[in-house]
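Notes for the one structure printed next.
Removed from the display is one protein chain of the complex; every other protein chain stays in position.
Here the chain labels run A and B in written order, and each chain numbers its own residues starting at 1.
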Amino acid sequence: MFFRAWQRLSSVVLGLALAPAAMADWGLNMPQGITEVSQSIFELHMLIFWICVWIGVVVFGVMFYSIFKHRKSKGAVASKFHESLGLELLWTAVPTVILIAMAVPATSVLIQMYDTTNSDVDIKITGHQWKWQYDYLGEDVGFFSNLTTTDDEIYNRTEKGENYLEEVDNHVVVPTGKKVRFLITSNDVIHAWWVPEIAVKKDAIPGYINESWAMIPEGQEGIYRGKCAELCGVQHGFMPIVLEAVTADEYQVWLDDQRAGKVAEAAAAQGDFSYDELMVEGAAVYARSCAGCHGTEGQGMGSIFPALAGSPMALNDMAGHIDIVINGKPGSAMQSFSAQLTDVEIAAVITFERNAWGNDTGETVTPKMIIDAKK
Amino acid sequence: MILPAFGIVSQIIPTFARKPLFGYASMVYATSSIAFLSFIVWAHHMFTVGLPLQAELFFMYATMLIAIPTGVKVFNWVSTMFRGSMTFETPMLFALAFVVLFTIGGFSGLMLSIAPADFQYHDTYFVVAHFHYVLVPGALFGIIAGVYYWLPKWTGHYYNESLGKFHFWMSFIGVNVTFFPMHFIGLAGMPRRIPDYALQFADFNAIATVGAFVFGFSQLIFLYLLIKTIRGGEKATDQVWEGAEGLEWTIPSPAPYHTFAEPPHVK
Partner (left out) sequence: MTTATASHDDHGPAKGIMRWVLTTNHKDIGSMYLWFSFIMLLTGGVMALIVRAELFQPGMQLIRPEFYNQMTTMHGLIMVFGAIMPAFVGLANWMVPLMIGAPDMALPRMNNWSFWILPFAFGMLLFTLFTEAGAPNFGWTFYAPLSTTYAPSSVTYFIFGVHMMGISSIMGAINIIVTILNLRAPGMTLMKMPLFVWTWFITAYLLVAVMPVLAGVVTMMLMDIHFGTAFLTRQVVVILYCSNTCSGSLVTLKCI
């Protein structure tokens, strides 16, 4: 680890020495983005930036001129002037004019950003600790989106992948050439949904729905990555967003696939599963959905997130265990997994929790038991 | 909480430029307007929480207005230096660094005040860079400048000037190496308050960490200098600085335990 740290340090020093050639791929500036709004914002940003640069050049120019010319060691004698009404009025008036010149384009961009009317697609986005839920309103399609970067990568046990911390299992898919409206809310604490390339950032506040929108032009199909931008607890840095823009036709196909997948899942839950199958599936589900709070070895975390290894519920109270996974525990960080996981996944993870880390109850929880418990 | 730092710098620059402060009255009015405006701009921290458009516009305009009195102050400081007779003792160095770096923090503040652009800046390292530029080379450098400026009056000894200058340059380099790259990683899209980050932010983060350690450890120089000055050093005169003016320079150095038992008369 220290060797790698040293390598990085050397590469940094080297990079500075070779600047600016090495700087080119370092990402110094805001992305221009792919939508009309994001490009207006970028232009606004550059406008203000250059205004600031020029003010800086003038003010610091005068200042450094005085520092070099009017120093005592060069025999400068201080003059006595200490006010000038005209000058003072001038440098109050000039910034005012500059500010008005900045405010005009800023206002028009802001008005454009707030116009969420006449949308073609509505997606409800719900923040959870620590994942995003997407519901396509009126389409009967909805899913959760979890980080897929593994703990081994995060804790430096294996090489980090290309999209380290910026990859999820289910992408949020949007069509190009259509106005997509995002309705953003939260299930627990305040999150913020942010994709820089489309310049959408809105706080997700529990009990409150925020609106925003984006229209990705045709020809800009691709994958765009974003992150949660408001501190939302321990795993705040581990709930990214992956937005996939596809053509309108591909979007329709994708919607149909999603609906078909749901039907297949419901049918699968009626089938029979062996203990071994459930344990394998359960371990995967646990790592994805539970380990963030309850620990990779079921050891819990601090005083807020209880341990599962050796817990009385996991050892003795099967009905309670099923209930808390399905319905969550109100007023605590334990959320309802009823919509988040399929019946098979819930059954598998409960089976896993009741048999892993020395909780050897030998019990199997089947998907049918979950379906019954949900009734 | 930056206002007293403005005050300190407004004491120091005239002293070392050997010239009265330019625009005293407008400084007072600018300070008052900043105080007034700061009551009506609070929502600029929440442009992204979903305020109604009208509220958003109001807070954007109000926040932009703060740039005007702040600008007046910077212009006044620069005019105070202009055609002065400057020397560059440690308090002056910190005050000059304050003017330059605080202004940079002010520029990024102006950029943040533009609500549409703030949707891209909000809660990223750009904000972290901004308020650290305001608070560290702003407020903190103001305080350190004040300590160097009044230290001979407090202790009766001059501090070691070369050690003070060494402390200044280490701090100045450390601060900039730490916080300037944060502008870049913020614009490139790194959110604040995350313990781990995607790979494209790695290089600038490594630089910032190196800078932070330089800055942190250079404060130990300051600690050493303070203790050394309290324990002894060249005897300070009552006036302390050639160009200093004001009642505090009329009393002996070190300042006796009780001062002005008889009120002085100010003409």
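In the analysis below, a residue touches a chain if its C-beta (ideal position, glycine included) is under 8 Å from a C-beta of that chain, and two chains touch if they have at least 3 such contacts.
Source: prediction; values computed, not measured.
Undergrad: Pick from A:Val189, A:Ile216 or A:Leu308: which residue touches the chain that isn't shown?
TA: A:Val189
Undergrad: Would you mind spotting which of B:Met81, B:Ala115 or B:Ala198 touches the chain that isn't drawn?
TA: Of these options, the touching residue for the absent chain is B:Ala198.
Undergrad: If you put the missing chain back, which residues of subunit B would it touch?
TA: Contact residues on subunit B toward the absent chain are 1-8, 10-11, 21, 24-25, 27-28, 31-32, 34-35, 38-39, 41-43, 45-46, 49, 66, 70, 106, 109, 131, 134-135, 139-140, 143, 146-147, 150, 153-154, 178, 193, 195-199, 201-202, 205-206, 208-209, 212-213, 216, 219, 223, 226, 246-248, 251, 255-267.
Undergrad: Touching residues of subunit A against the unshown chain: what are they?
TA: 1, 4-5, 8, 129, 153-156, 160, 164-165, 188-190, 205-208, 230-238, 301-304, 331, 333
Here is the rule we use: only the chains that are shown with their structure count from here on.
Undergrad: Need the CA-centroid distance for the pair subunit A / subunit B, whole Å please.
TA: Here subunit A and subunit B have centroids separated by 34 Å.
Undergrad: Over in the complex, which subunit B residues touch subunit A? Could you list them?
TA: The touching residues are 17-26, 46, 48-50, 53, 56-57, 60-61, 64-65, 67-68, 71-72, 74-76, 78-88, 96, 99-100, 103-104, 107, 110-111, 114-117, 119-120, 122-124, 184-185, 187-189, 191-200, 202-204, 206-207, 210.
Undergrad: Applying the document's contact rule, which stretches of subunit A touch subunit B when the two form their complex?
TA: Spelled out, the residues of subunit A in touch with subunit B are 8-9, 11-12, 15-16, 26-31, 38, 40-41, 44-45, 48-49, 52, 55-56, 59-60, 62-63, 66-67, 70-73, 76-84, 87-88, 91-92, 95-96, 99, 102-103, 106-107, 109-111, 113-114, 154, 160, 162-166, 192, 194, 196, 199-203, 205, 208, 210-211, 226-231, 236-238.
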